[in-house]
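Just one protein chain is left out here, and the rest sit where they should.
To keep things simple, chains are lettered A and B as they appear, and every chain counts its residues starting from 1.
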Amino acid sequence: MIAGTRLAPTLVGVTALALLASGCGGGGSGGSGGGSGMVRASWGDPQHPLEPANTNEVQGGKVLDMIFRGLKRYNPETGEAEDMMAESIETDDQQNFTVTLKEGWTFQDGTEVTADSYVDAWNYGAHLDNAQIASYFFQFIEGYDEVHPEEEGAQATADTLSGLEVTGTHTFTVRLTEPFALWPETLGYAAYAPLPQAFFDDHEGWLAKPIGNGPYQIDSYQRSQSMRLVRNEDYAGPDKAKNDGVDLRVYTDNNTAYTDLQAGNLDVIDDVPASQLKNAESDLGDRYINQPAGIIQTVVFPLYDDAWSGEDGVKLRQGISMAINREQITERIFSGTRTPASDFTSPVLGEDGGFQEGLCGEVCEYDPERARQLIEEAGGLPGGRVTLSSNVDTGSHRQWLDAVCNSVNNALEQENACTVNPVPTFADFRNQITGREMTGMFRAGWQMDYPLIQNFLQPLYYTDASSNDGGYSSEEFDDLVDQANSADNEEDSVRLFKEAEQVLVDDMPAIPLWYQNGTAGFSERVSDVRLNPFSVPVFTEITVS
Amino acid sequence: MGRYVIRRLLQMIPVFVGATFLIFLMVYALGDPVTALFGERGPDPATAAALREQFNLDKPVWQQYLLYMGKIFTGDFGTAFNGEPVTDLMGRAFPISARLMLVALFFEILFGITLGVITGLRRGRSLDTSVLVLTLVVIAIPTFVLGTTLQFFLGVEFGWIDPAVSPEGRLDELIVPGLILSLVSLAYVTRLTRTSVAENVRADYVRTAVAKGLPRRRVTVRHLLRNSLIPVVTYLGADIGNLMAGAIVTERIFNIQGVGYQLFQGILRQNSPTVVGFVVVLVLIFLLANLLVDLLYAVLDPRIRYA
Partner (left out) sequence: MPDRRSDRSDRSDPLGAQQRASADALTVGTAEEVEGAPRGLWSDAWHDLRRNPIFVVSALLILFLVLISLWPSLIASRSPVHCELGRSLEGPSAGHWFGFDTQGCDVYTRTVYGARASIAVGVCATLGVALLGAVVGGLAGFFGGFWDTLLSRVTDVFFGIPMVLGAIVFLSMITLRGIWPVVLVITALGWPPIARIARGAVITAKQNDYVQAARALGAGNTRLLLRHIMPNAIAPVIVMATIVLGTFIALEATLSFLGVGLRPPTVSWGVDISAASDGMQFRNAPHILLYPAAALSVAVLAFIMLGDAVRDALDPRLR
């Protein structure tokens, strides 16, 4: 097993000379085990402490997905929410739910997972004093306003959510503030994970080495550098790990991870750097993965600005949308890792889940003549020009921003009608957006929390919703969403959401650009590498040869 | 001499206070960092307020500064937004950056001064021209391109090195990153040495030394070089801090979480404890390096005296 030992992550960085000298000895390896069955994967530094309700980005989510299993889990292939720790979730009125847990599940410290583990975790995640980034997940549960008042400076008036009640060792009930038919489907998100008593007893200790109930447990964790996860032998779930464990290594730059993969020092990288997309297919062959993920990129307009509101505003937005050659940009700039968008959701939802290709119709298709015509009818661009704003500190946004503006300029046969407005930091960008200071169009990306059409529409376009950055407000849309949420069954619900989506097509508060794919590459040492709809590798399935 | 050093060390106190306040003010001027923590989602006001309170961001800037300074004297440099103490970040970043800096400095001294002396003595010759062309290449082609290209060939094609440096950052792993980091500085050192040598080669003491019949090598090293080194040493001293703080591109390429990387992250995430903490230590390094350089002046040029 020369290759395996030599490539052990603790040895990454050994110079060629040292490698030659040590041969297969690997004496310098500080880690446990030979590492032969370990998967070595790239990682990014999580932006928040690794608490389930305090994680809203994919790097922290990656770990939570390995060490936790909640009531439900999204099928890595279909994205469907399937019972995991839930024996059953029953309701008669879409508002009161009775949750029954499977027995025999334990945390990695040996304690049992009980109804209390859930209720305590949810109460912790919801409470204002804990300042959890993702506490809005609990907003549907009765009593949320008491533990987490909305106004700035207000204090919590209760310690726990009144809607949660433990009724047995393995059962508890949930009462929502209003009917929400799809609520059980949201429970696959990491924020709903159960927490062991150790989390509350020794919080610092838990953060240094989190304990969960999932297929992997954390063996060692060097903050901002690496994490070693080993298979949880006592794991009670069906998706046991098919490898010995995963070594996560933090890379400050994807390019380096990619180079390390090429050099044979790494087995799995998710998110192939944009710059290497053109080379990835030739470098990696069939070890390159490019598959749909639940991410859509749009361009949003400041509808609070007079210049963009009203009837003319709709025509302007439609005109700009038709001036963007999505086909060409996704091909030339993104090397086919984006698909031109033709609705407001994502292909990962599937037809049954509400995705409908071509829903947007001709206004999402490139037609420079019609674009010119529409914009002329609307009296031209406000002030003769439009800016496209985006932060430029993260992600590789530059190239497509330029390409979109060039496409608009070419379609309108005007130089500099569209110019890119780079904003230095994400923080600055978000502040301008939430402060409603935007005057031109701006980038918006949406990565789904759970694979439901509701998640692509309500948070983004419902009046005063948390991510309604453009300030869109439509009674018709809101009504349809309300009806959809209280529909008796999933089919009706999805149908109503699609009707609501049609309202968006007519109003065009945002221009759908493209659906983003998840990309990954892997080494010859491993097989069965796949991405789930959240573009996170399904580590449990990976086998090491 | 001793008194001079003590005086210089005492001067660090006002500089320390001034620098911390200035940087603190600048990070504060960047605006509110809390919104960005919520990602693409609008922040919920109550959680945002709680977070601001947690990081003292709800107080006026002078009060934030005093609270921060008060903590510094107890050894608490605050925490980054991911909950990690800044002292931990510094404890990891400075040692590896210092090693990287030393490697780069070694290359600068070895190659820079050697090439500088040779080109200074043989101005206009082919080696001089070649060095000039290399200088242009180093300036015109971004470090990123040179670095990734070298990394690709040495790390992937030939397999001589590992593309990424391990968290321990051993010296042998830092040779290639150090070389890449030193490139632009090498251009400065070479040209500064070259100019200085070309000037001093005509000085009286060199002519005297040659007239005395001293061997050419001895004249070059003992007399010529020693007197030509003042601008070079000054530059190297100033470069010590830059090599640590400004190594961000090199650090990114080779996956080193050094000072440049942490500082840049701190700035982008507008986390003042991180930024101020790192800058303060950097300023102290600058001060010490400059003190060292000033003392070296007296060694290199005996006419210079410090009271």
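Some points to look at:
Definition applied: contacts are C-beta pairs under 8 Å (C-beta built on N, C-alpha and C of every residue); 3 or more make two chains touch, one makes a residue touch a chain.
This one's a predicted model, so the numbers in the text were calculated from it and none came from an experiment.
Remark: the omitted chain is touched by one listed residue; of A:Asn75, A:Asn410, A:Thr439 or A:Ser466 this is A:Asn410. Of the options B:Ile113, B:Val206, B:Leu243 or B:Ile256, the residue whose C-beta touches the omitted chain is B:Val206.
For chain B, the list of residues touching the undisplayed chain reads 11, 14-15, 18-19, 22-23, 26-27, 29-30, 120-124, 132, 135-137, 139-142, 144-145, 148, 184, 187-188, 191-192, 195-196, 198-199, 201-203, 206-207, 210-211, 216, 219-220, 224, 230-231, 233-235, 237-239, 241-242, 245-246, 263-264, 267, 275, 279-280, 282-283, 286-287, 290, 293, 297, 301, 303-304. Even with one chain removed from view, chain A keeps its contact list with that chain: residues 255, 273-276, 278-279, 325, 328-329, 332-333, 391-393, 396, 398-399, 402-403, 405-407, 409-410, 415-416, 419-425, 428.
Everything below uses one rule, namely that only the chains that are shown with their structure count from here on.
Distance from the chain A centre to the chain B centre is 38 Å, each centre being the mean of its Cα atoms.
Chain contact summary for the complex, chain B toward chain A: residues 30-33, 35-51, 54, 81-84, 88-89, 92, 148, 151-152, 155-156, 158-168, 170, 172-173, 251-257, 261, 267-270. Residue ranges on chain A touching chain B, taken from their complex, read 10, 12-18, 45-49, 56-57, 128-129, 131-133, 135-136, 148-154, 207, 222-226, 250-253, 255-257, 259-260, 262-263, 265, 393-394, 425-431, 434, 444-447, 459, 466-469.
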